[in-house]
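Heads up, one of the protein chains got dropped from this complex, but the rest are sitting where they should.
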Amino acid sequence: MEAEIKEKIVSMEKPHMEAPPDWQPVIMGILCNWCSYAGSDLTGTSRIQYPPNIRIIRVPCSSRVDPWFIIKSLQTIADGVLISGCHPGDCHYISGNYYARRRFLVTKKLLNFVGFHENRVQFSWVSAAEGAKFAKVVTKVTEDIRKLGPLHLYKKENS
Amino acid sequence: MARVGVFVCFCGANIADFVDVPAVTEEAKKIKEVKYAIEYKYMCSDPGQQMIRDAIVQHRLTSVVVAACSPRMHEKTFRKALSDAGMNPYLLEVANIREHSSWVHQKDKKAATEKASDLIRMAVAKSIANEQLHEISVPVTKRALVIGGGIAGIQAALDIADARIPVVLVEKSPSIGGRMAQLDETFPTLDCSQCILTPKMVDVASHPFIELLPYSEVMELDGYVGNYKAKIKRKASYVNFDTCTGCGACWQKCPVKVPNEFNMGIDKRKAIYSPFPQAVPNKPVIDAEHCTMLLKGKCGICAKVCEKGSIDYTMQDEIVEREIGAVVVATGYDLWDPSPYEEYGVGRYKDIITSLEFERMVSANGPTGGVPVRPSDGKVPKRVVFIKCVGSRDEAKGIEYCSKICCMYTAKHAILLHHKVHDSHAYIFYMDIRAAGKGYEEFVKRAQVETGATYLRGRVSKIYKKGENLMVRGEDAQLGQVVEVEADLVVLATAIYPYKDNPDLARLLGISYDKYGYLSEAHPKLRPVETAKAGIYLAGCTQAPKDIPDTVAQASAAAAKVCGLFAGDTLKKDPMISTVNTEFCTGCQNCVTVCPYQAIVTEEIPLGHGSKEMRIVAKVNEGVCQGCGSCVAICRSMAIDLAGFTDMQIINEIVSI
Amino acid sequence: MDYTKQIQDIAGRLFSEGKIDIFIGYRNTGFDENQVPVLIHQYKDVDQLLFTDKSVFNLANYLKYEHTRNKRVGLIVKGCDSRALNLMLTESQVKRENLYIIGIACEGVVNETGEKAQNCVECMMPDAVVYDELLGSATGKREYQVNADIRELDEKTLTDRVEYFEEIFENCIRCNACRHSCPLCYCAKCCIDQETATLFHGANTTSSAFHALMTWSLHLAGRCVDCRNCEKACPIHLPLHLLHKLNEKVIYENFQENLAGMTEGDRGAFYKYSLSDPDDFIL
Partner (left out) sequence: MKLTTYSTDQAGLQAFYEAIIRAHDTYGPVEKFGKFDFKKVNSLSECDPESPIPRTMSVKPLFFPKSAKVMKYTATSAGTELSDTAEDPLAGKRVILGVKHCDARGLQVLDAVYKWDYIDTDYEKRRENTILISPRCDQAATHCFCTSLDYDLETLDAVDVAVINGADRKIYLQARTEKGETFLKENATGLTSANGSAEAEMKKQYETFAASFRLKMNYQEINERMQGQFDSPTFEEVPSSCVSCNTCAFVCPTCHCFKISDEKIRDKGVRYKSYDSCNNVYFTLMAGGHNPRPVKYRRWRQRAMHKFVYYKERFGVNLCIGCGKCTTSCPVNISIFEVVTKVASSMQE
């Protein structure tokens, strides 16, 4: 039990800040048009249920995602960010997700270094056929962030 | 001041059952920029679209948000509705409240409703930053380049030319015809390959819309879809094709003998040669690597015997340029080199040949006059062992894929052997028989019944010499025992392998290729003919192993694509592409590096107003840009933006959830 | 490390041969032992020039301003400076033919307390990599070592790191001296000053400082040469190198990339990719 509490303290940004009782996490989802957005549509068409906390933005390709979309999302309303693109090799634009992958890794590590829990920013590859995977990923990300509680770092005052 | 109209769809019960649509509409009305919001049963229906059109006019809307199903579904429909109301169609945003809310949060109506409201708020915020966009039109040069003169290239060229579109057909060797010209008879109908191919070859040569450039290679391809410029090297043939009659006196007298590539090196050709009797054009060329006149300056016999004086030893390679609008790549295949199969004795035993060598032997115009013979002693073989999947489906020694045609041609070879040598017997070692195709299974049956060939399921483990003959040891997996067959001749069905220069060609064309060297299609299922580079298409075995019907089908498909591309005077393109703001561009050219389509070039502009000093900035080629946004995300000075997904639009979405 | 004489000679020679319009070097501040950059326009000022282990500032920074554009410039570069210069050459910000580069095989500069500076202790490439003339004897590339401060912070708990960095971002006054003193921040208008950013991050608040510094460090990821001009310029002495060194560590460890600016034509880790890049962090 003690170890568990310690673990919690070590892994939280601001352990002393409690989540309000009716708090729900907000997750910013940025999906590439060709694979992940299509995959999320398939989740819908297949009526696979997932937590309603994600808000989705459509971009043409994961390589369109500038790291400061992530930073800005975290600074405004979102408690976490999920970015999803095509599997390596499947990029509609040949190489976009390879460039994106490098940026994502560095962004994730940098954010973690300055204090964001690594689960705040997540990436996934979801193909247009992986409706079930999309639901699984969203569920996992939502639950991870729910455990972390509301994000309090560098928020804009009016968010 | 933005005036946004929000149109919320019930989608029958699809949305309405799980999202409180009227509440969502009310919520939307609270947004500052929203001047009009309404819900309707089916927004995509005619009355629904009419509501949008009316509201645009009535409420002087500056952008429209439709909250309904996925934009991948009805974005086009609603864009058209905007257009019809005289509004720029790109001022539309779709909030996906069906796939992303009602269908996936069916157990929590409150949360689904909240989420739908948020999605609408995001779409409204994005739409405020939407700009009027206009379809891009790119001029087209209506001329196609076909690379490769095999059956794929021939078919594509003929189909395009028949649509009265000029074609430049480039073939590397002296004659068109390709691999198909080497074949004897073709499965599953056993019609003579030459008989069906040569008329097409002649058609190519005589077609008014086809410019045939044999003995030529593409050196450079610049530009973009509709506007390519190709540099083609016409290799020096040392024969004036205009005066040459193709009489053959020169090659009959030529003293230099060279292994004949067309016959897989079974016999010899001369240094001046025409590859085969039905060649098109039927004009000889001098092989500069072997001609003693060209190498040492001695001989000159061909010039002496040529009555027309067509021989010109001083001829030089020539570069010709052609402006073209589209390219069909049909470079065909090579045979996989079976030498890793040491246990078969490849290279050690003369009487092990490849299937294409066998094909040449049984061919009526082949080196042995249509009768198979043993290379070692010239005897006609009675017991022939055919081994399938040599290289194919073998991760350890060969390649992973199935070469697709070997099952069929081996069956054909068994029949041909039976026809040519009546008292012969064929033994066929196979892994599986893959005979999917019209008349294919029947054909294999026919081979088995008609020839009595022994089909042995199993791999060959060793071939060794026994006297003059070869002992083939393998496994009969059905009996579960080792079998040994004494053979006069062994024929290896070696795998199809991509044409060896494919990677170089792909780099030259700016398209991608896989680990073997097959050129990559844009999408394996839905765009199997296109490459990722607009205006470049694939046909035949350059993309993957294929038989003749598939090759011809793909060639015709590529031709149809070209014709479709050339249907209008200009190409219409989606306007969602990158644009450079030269004021902020630093000219670092990182965007040039990451663009997968080479769509970004540089230009020089004056440093300031009226300044003589110049600076470099990036420039997006509208015709090439596909709108992925890679350049936008890496541009540090934010000088590039992607229409339809601008930074401003995305920020607006982010801060309004 | 004292190349004062050689540099004065070279600069003098360049001016007298008419090969340069401007020479960028170091001079004494005039009131203490420290040195400041100086732009010399004529032969007679050459004797001001100095070069010792107090010649700290990265002079490549001056190549981004209007008064050196299209001028023939002579300048001194240490190892790190030369790598910044290399990137500027790769990114077409300067023309090689306009430059006369005096490379230094650097032995490390000193910090305010007189000790060898941290970035020099950890320097992987002390020799200038691009030059017309090299002073000192090259010692070659050294082993990569993880920055001492990064190692220390990595061992802390997330909560402690949060506290540490909150202090940094709270104290930032957003004067932007860091980016102005960085030779690789040459954009005509920084993205942080553009409408898209100012609309939400225009104020000098902690959150804006966070946005600005994070964006800045990501724009320098794979490009930062660790010259620490930014840190020297910061009026409140924020440990800005942490952000860059972390990026450098991630890139070095995960992508096996070369150091930023080692060769001309290498644009840095974000402008290329490898099929074997780590994928395990992706769901």
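Each chain gets a letter, A, B and C, in the order it is written, and its residues are counted from 1.
The criterion applied here is as follows: a residue touches a chain if its C-beta (ideal position, glycine included) is under 8 Å from a C-beta of that chain, and two chains touch if they have at least 3 such contacts.
Just so we're clear, the structure is a prediction, and the values are computed from it rather than from any experiment.
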item	value
Among the chains presented, those that the missing one touches	A, B, C
Candidates C:Glu122, C:Glu163 or C:Asp193 - the one touching the absent chain	C:Asp193
Per the touch definition above, residue among C:Met1, C:Leu39 or C:Leu283 touching the missing chain	C:Leu39
Contact with the hidden chain (one of C:Glu66, C:Glu97, C:Glu152 or C:Asp280)	C:Glu66
Full-complex contact with the absent chain, from C:Lys54, C:Arg161, C:His201 or C:Arg267	C:His201
Absent-chain interface as seen on chain B, which is shown	29-35, 121, 655-657
In chain C, positions touching the absent partner	29, 31-32, 34, 36-39, 57, 61-62, 65-67, 167, 171, 173-177, 180-181, 189, 193, 198-205, 208, 229, 232-233, 235-239
Touch list for chain A against the chain that is not drawn	76-77, 156-159
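Simple rule for what comes next: only the chains that are shown with their structure count from here on.
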item	value
Chain contact graph, described as a line, ring, star, complete graph or other shape	complete
Pair joined by more contacting C-beta pairs (B-C or A-C)	A-C
Centroid distance [mean C-alpha coordinates] between chain B and chain A, Å	37
Cα-centroid distance, chain A relative to chain C, in whole angstrom	33
Where chain A touches two or more other chains, by residue	72, 76, 95, 99, 103
Where chain C touches two or more other chains at once, by residue number	200, 270-271
Residues of chain C that touch chain A when the two form their complex	153-154, 157-159, 161-162, 165-166, 169, 197, 200, 205-207, 210-211, 214-215, 217-218, 221-222, 242-243, 246-247, 250-251, 254-255, 269-271, 273-275, 277-279, 281-283
Complex contacts: residues of chain B adjacent to chain A	70-73, 96, 98-101, 103-108, 111-112, 114-115, 118-119, 122, 512, 532, 576, 594, 596-597, 626-630, 632-634, 642, 645, 647, 650-651, 653-655, 657
Residue numbers on chain A that touch chain C, as the complex places them	9-15, 67-68, 71-72, 75-76, 88, 95, 98-99, 101-115, 117, 122-125, 137, 140-141, 153-157
